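What follows is an incomplete set of chains from the complex, kept in their original frame.
Going in written order, the chains are labelled A and B, and every chain counts its residues from 1.
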Amino acid sequence: MASATFDIARAIVGDRVQHEFLVLEREEKRLANGDPFLLLTLGNATGRLGTAPLWTAQLDWAAGAEKGRVVQVIGEVAAFHGKRQLRLTAPLRILPDALVRPEHFLPRITVATDTLWDWIDRARGELKSHALRRAVDLFFADDAFRVDFEKSPASVAGHHAAVGGLLLHVTEVATIARNAARVMKANADLVVVGALLHDIGKVQAYARSPTGFAHTTSGSLIGHVVLGTMMLHERLQDVPRSLLSDSQRLELQHMILSHHGSLEFGSPVPPMTVEADLLHWADESSAKANDMAESLAEDEHFGGGEVSDRRPWRVGRRIWRRPHAWE
Amino acid sequence: MASATFDIARAIVGDRVQHEFLVLEREEKRLANGDPFLLLTLGNATGRLGTAPLWTAQLDWAAGAEKGRVVQVIGEVAAFHGKRQLRLTAPLRILPDALVRPEHFLPRITVATDTLWDWIDRARGELKSHALRRAVDLFFADDAFRVDFEKSPASVAGHHAAVGGLLLHVTEVATIARNAARVMKANADLVVVGALLHDIGKVQAYARSPTGFAHTTSGSLIGHVVLGTMMLHERLQDVPRSLLSDSQRLELQHMILSHHGSLEFGSPVPPMTVEADLLHWADESSAKANDMAESLAEDEHFGGGEVSDRRPWRVGRRIWRRPHAWE
């Protein structure tokens, strides 16, 4: 589907347009003679572009094209005073909500999702424990789940807040945790499975719309930590005790539940095993490194100096852009 | 069954004994001539009593009667130097674990459980909302659940730590919360249902044995807050959406999940409605007043003075026994 998105960043004058756009701005103005005209700003995940004015006769072409709606546009890229603008050649069509694919209008990770799925599927394949394999396959061998999972961000506006962000974050956590478990002589298979499952609740906790990510009601009232625990509990109903004992189930639920590390950060129980603890630190490593790296990349925090003027909210402290290279 | 317990506190010399007791102490001693003899201390929820010595010939009557085991005793109450002791007239029988009823050996609330059930059932009957009634009946109209619920304490060693303690605590919370909701113009039916459901997870989180209460593994790894949420989730599977909507389900789960009031006290989400908030304060009122009242009743904290010497652990601060009456 993504290929159907019009690439605003690379568009040149003369390009034909027959795509969906999000209405970012709608300005109703008047000429000196009092005649009304309309300017729209349209956008998608690749950028934003203004329209040529819609004059009196065309005003009804944009009926219903309110800010936040998705519209189907027919037209072409034109030039105006050296800048590109979108010249409409037909009335806009308002897309019904049911047909809108929010992914087209949201930021997206730059890594190919196939690469990430390959890593996950190879990791699943290497699990020696049948019980762990069965547990992880309850979700990761389910195509419907994979479709949802792949679209989900890892947070609403913080770390990995992009389509595919959850997939990327989980792969990072699993990689880091597996390595740490090997170094610390802990059960590496168990932490991989814990890492893959730890954030499954985000599939239910976050919603996507063309204008951005948001918490669902259950995401606010229950939280992704407990949602994930309940999702696992539900799917485990169909697995026989002979394959996965009560105690083993508890351990997996505990890993999801404790992954925030302590009560004040939203885990109702703290990690009680080596593997749950390592999962927590790996989660911190992925989330906080992403927060730090993206905050460092945002020029707005730096007024020309090396050290940020204030404390970017995602890291909560002043940060430093080193002026030197290391070779 | 409780009637089958031998009432140690009121027993008099000559009473026949044919009951179960917990072995509290087992002392193996020797006479001056080297002959061995044995003294046992036996007990149940009503008190403790020593046995007459078991001489050499009777030693095997007590084979296997180790500390912590439950035994069936046949004998009678005798006098020895003005004190009562238990004279055995037949070998002890070690009760298999499966037959032990821990309730016989544990502290028990002094209020009649019937009175409390009556209150709860009347409160259920007064609910105007069919949806709320259906939700609460998933548990409180289920006899198996009622049996478990009635035996459970409200904590392992803190407030209402007695058989029946959970039933008493929940009734107190529901009474206080209902009144507060009426005063504050909130939905009184909803807080009653929230109060009845808020601690259902304790049925799975706490275990009973003749020697005391303890956390189960799931009580430690998941915690009663999330266990209760999951139990409700499970039983709601069979209720049609037409009777209880997704949003209504969420609200009930949220009330269980948020009843500790804030993250650092183990609720992964804080209360987000008036009713969830009032439930939390009612829970505090019942739990903390019980902690305070029982700590005030313990002489060990008071070395003769009005103010406690130290901070009793259940309240965490110094407490005061007023020396005056208020008429």
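Here is the rule we go by: a contact is a pair of C-beta atoms (placed from the backbone, for glycine too) under 8 Å apart; a residue touches a chain by one contact, two chains touch by 3 or more.
Source: prediction; values computed, not measured.
This structure file defines a homomeric complex of 6 copies, of which 2 are shown in place.
By our rule, only the chains that are shown with their structure count from here on.
Centre-to-centre separation of chain A and chain B, using mean CA positions: 47 Å. Interface residues of chain B facing chain A in the complex, by the touch rule stated above, are 217-218, 220-223, 225-226, 229-230, 233-234, 247, 250-251, 253-254, 257, 263-269, 272.
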